[in-house]
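Every protein chain of the complex appears in place save one, which is left out.
A and B label the chains in the order they appear, each numbered from 1.
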Amino acid sequence: MRRYVLRRLVQIVITFFIFITLAYFLLEAQPGDYAQIFLSNPKLTQAQREALKATFGLDRPVHERYFRYMRSLLRGNLGISFSNYPRQVADIIFERAPRTLTLFLTATVVSFTIGFFSGKILAWKRGKTLEYVATVGGVTLYTVFTPWFGLMMIWIFAAALKLFPIGKFITPTLWRGAPIEATVLFQRMLLTAFIDLLILFFWLLATRAVRPDRRRPVQWLGVLVVLGGLAAYWVPTGLTRYILDILHHLVLPVFTLTCISFAGTMLLTRNSMLETLREDYIMAARAKGLPEKSIRDKHAARNAMLPVVTSFVFSLAFAIDGGVITETIFSWPGMGLTLLEAALSQDIPMVMGGLVFTGTLALLAHLVADILYAYLDPRIRYG
Amino acid sequence: MQEPRRHLDEFLSPEERERLRQQPLWKIRLRLFLRSLRTNWRLFAENRIGLIGLAIIIFFALLAIAHPILMKYVWDPTVYDPVVGYAYEETMQPAPPSSRHLLGTDPLGRDVLSQLMFSARSEFILGLVAALITVTIGTTIGALSAYFGGPIDTFFMRLADLIIMLPFVTILIVLGALFKLDLPKLALVIGILSGFGGTTIIIKSQALTIKVRTYIEAARVAGGSHWHIIRHHIIPNLLPLSFLYMMFTVTSAIFSEAALSFFGLLNIRMSWGLMIHTAQTAGYLLNTKTWWLIVPAGLSITLLCAAFYLVGRALDEVVNPRLRKR
Partner (left out) sequence: MTEPILYVDDLTMHYTTRAGDVSAVDNVSFTLTKGESLGLVGESGCGKTSVAICLLKLLPDNAHIKGGHIYLDGVDLVPLSEEQVRRYRWRRISMIFQAAMNSLNPVYKVGDQIIEAMETHLENFSYPAAREKVAELFRLVGLDPALMDQYPHEYSGGMRQRAVIAMALACDPDIIIADEPTTALDVIVQDRILKELRAIQQKLNMGMIYISHDIAVIAEVSDCVGVMYAGRLVEKACTEEIFHHPIHPYTAGLMSAFPSIVGPKRELTMLPGEPPDLLHPPPGCRFHPRCPYATSICMEQVPEFKEYGGDHFAACWHPLEG
């Protein structure tokens, strides 16, 4: 198991460098000298222009600039954004990535949960009318043209019903005179959420040692303790209304993304379940006289879960990918919107930074998927 | 238990045999092909979901075919041309749907229905070209990797691993923003990315199961060259699966085109995505009253994508017996 993970790690690091190299030369190969466009900004003096040229290494040949870039990349320095001069690319990523991650992490978790449960039921109800309705509806949502669907959601829920704000990250009027900056608060929110999830994860892991018949209550106890801790931390700070404002802005994008992507999980789960249901141990479970629900949930779904979990982690990796579209529609100031704006304004360091970030995320997700897969399937774990 | 082998001739009368002999080979092949087509069609038609998809595709195909005819015989090009037409008789642009303009006009005074029908053709061409490139690459590489194994296999599989890790839409957007893609180039990029990516992996794993079948062994023993075996035995058996993945590629190609056009990143005269882009740049995006600028185009993209996806899924049940009803 350890050797397997190590080997994957090495493979992934190599892949990462190939990816960065490809991206770098692709961007270099684009027509028009982006540096000239940037440097021709009339506000710059000649001296500033020269100084900038030297800082960016624009006067050096391509391969030299490449090695220079790679060296600074290893030190965690992604350069300076052209369009946000003089902000560091890394700094911008640090500010915007958490918003993207939160939006898509929440949406992915919700849509996978819904998709998994509905797919399970769909496989069980093979050939009924429900299957046709759910499949056609699901596929339509899955292949829906995202910008259009996002608009429809805004039309219905924000413009017509006025349940949610039309877009953006916060309500500016509410935040006037707020004791804390939105970005800082958001980062603190994420930190607490992350710590709690970590605690919960290890708690659930630890419950594996508990006898199966007592496991459930112990697990719920853990969930309650963590939620209680969260409340105990935030309520005294008096920041809850700001937190609620951010969450309020989060609801519609999350809901939209869930609608779009749950069907993918649903259909995958259904196919995976249908294959699992043909296994002999399902027949054996029925012969054992187990209740239908137990056969479906414990025996079939647990095995059908393997490919679903993998696709879950992958779709996390592609959060930003779909993010460009969704973030534009909802004016959600995350990585996707940043990347699009950077590409449109030929802000090459920012684009590069965005690609590095996306690539890292994708590769990490692959690694996590491998480990999770091994964890869920004892045949691999001990193989 | 092996059944005693009988020669085909044993089942035929001498006259029939003679008649069969006189037929050219292609005719026999065609008949066999048609027969397998009929069986597969029956399997496909059992699935109502696939039929729904097929109906939608045919509907859009009819729209695409009808457009040039309408332009030539019914519609006045100065008014109805999807790109340069102008609805002179309307006082306000965009004009709501009327008997003259069934889906109204866009902010530039152009007929929405005409744009919709005109775009359908380019969506089909783009989708099919991209899918053909994907499948050609995927099938060839998949067959070669599976057949030869070794360094060829390792190289292409690592490449595929790399490509499936790439954020597809982001790459297209970056490319679109920096290079101003047109339709053929977009088809090429999509075709290459998905051809060398996921499609190859799936087709290769299928090719591996074909490679170990006895008839491949037999062909090798009979002295068939590598190329002969790959071309005549492996690739024909991969085609059903390739065809299936063509459907999924069409979906993703149409979607990508729409997304890029929506951001205005594509060098194209007219498309569904561009129609929404036009509405957006003219400031009608969040206006529910001018729904005809957004809804028909958005719905068309969604329906056509969904249709190809549904057909792909239905084909999946034909190609992949494990999913079939017992």
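Basically, contacts are C-beta pairs under 8 Å (C-beta built on N, C-alpha and C of every residue); 3 or more make two chains touch, one makes a residue touch a chain.
Here the structure is a predicted model, which is why all the values come from computation and not from measurement.
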Original post:
Among A:P172, A:P236 or A:G289, which residue is in contact with the omitted chain in the full complex?
Top reply: A:G289
Subject >> Residues in chain A touching the chain absent from view >> reply: 211-214, 279-281, 283-292, 294, 298-299, 302-303, 376-379, 382-383
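To be clear about the criterion, only the chains that are shown with their structure count from here on.
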**OP:** Starting from the mean Cα coordinates of chain A and chain B, work out the distance between those two points in Å.
**Re:** 29
**OP:** Over in the complex, which chain B residues touch chain A? Could you list them?
**Re:** 48-49, 52, 158, 161-162, 165-170, 173-175, 177-179, 251, 255, 258-259, 262-263, 272-273, 276, 285-286, 288, 294-295, 297-299, 301-303, 305-306, 309-310, 313, 322-323, 325-326
Original post:
chain B touches which residues of chain A in the complex?
Top reply: 15, 18-19, 26-27, 30-31, 126-127, 132, 135-136, 139-140, 142-149, 151-152, 154-155, 159-160, 166, 267, 271, 274-275, 278, 317-318, 320-322, 324-325, 328, 336, 339-340, 343-344, 346, 351, 354-355, 358-359, 362-363, 366
